[in-house]
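This report concerns only the one structure given below.
The other protein chains are all here in position, but one chain of the complex has been omitted.
This part shows chain A:
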Amino acid sequence: MEVGLEIRGLKNSLVGPFDCVMGPGECIAVTGRSGAGKSRLLRMIADLDPHEGVVAFRGYLQNEIAAAQWRRQVMYFPAESGWWSDNVGDHFANRAEAEPLLHAVGLSEDMLGMSVHRLSTGERQRMALVRGLLLQPDVLLLDEPCSALDAVITARVEELLSRIRKAGTMIVLVTHDEDQVRRMADRRFRVLEGGRICEDMI
């Protein structure tokens, strides 16, 4: 198997070690209790928090790649994203490019002219997803991407994600939704009490 993302002994004081090798287009799910350290795991993979262990993308170690470039390739999408301007459109360099993606997840381009605070939680969640996807990352670290979405919209988001996976993009999906694990994931890992991580049957 061609190696995309390789993780060896990834840990900090609260969670890990985590070992996993992912091939192109693969999706792994990470589940576990709230506060077990799932988000921290994603943050370490994106190099947003200090950690021990090795993460490599296409054979290049995290430290060999400039931090900014690493995060554009291995991108973290938090459950609740941050906005640095009140205007939604300010977060998009190219609004025209955003349109097809916005439609794909059930948003309209009119929302780009709105204030961030007027969007609902679910709209912000999808808006943040589109904002990141426009930079065409190779690995998506999704932290409960559909936690605020209904079943219909969730299906559209999952459809978009499957489409992106076919092009080789890998996904690490943190979720509490068992059905979503079955629909999306090739493999699943569970974060246990004390931060230990084990692979589990789907």
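A few points about this structure:
Definition applied: a residue touches a chain if its C-beta (ideal position, glycine included) is under 8 Å from a C-beta of that chain, and two chains touch if they have at least 3 such contacts; residues count from 1.
Following the convention adopted for this analysis, contacts and distances are computed from a predicted model.
According to UniProt, the chain absent from the figure is "ABC transporter", selected among "Cytochrome c oxidase assembly protein CtaG", "Glutamyl-tRNA(Gln) amidotransferase subunit A", "Protein ImuB" or "ABC transporter".
Of A:E6, A:D19 or A:D49, it is A:D49 that touches the chain left out of the display.
The chain omitted from view is touched by exactly one of A:V15, A:A29, A:V55 or A:M75, namely A:M75. Interface note for the absent chain: among A:L135, A:A167 or A:I202, the touching residue is A:L135. Contact between chain A and the absent chain runs through residues 46-50, 67-69, 71-72, 75-78, 80-84, 128, 131-132, 135.
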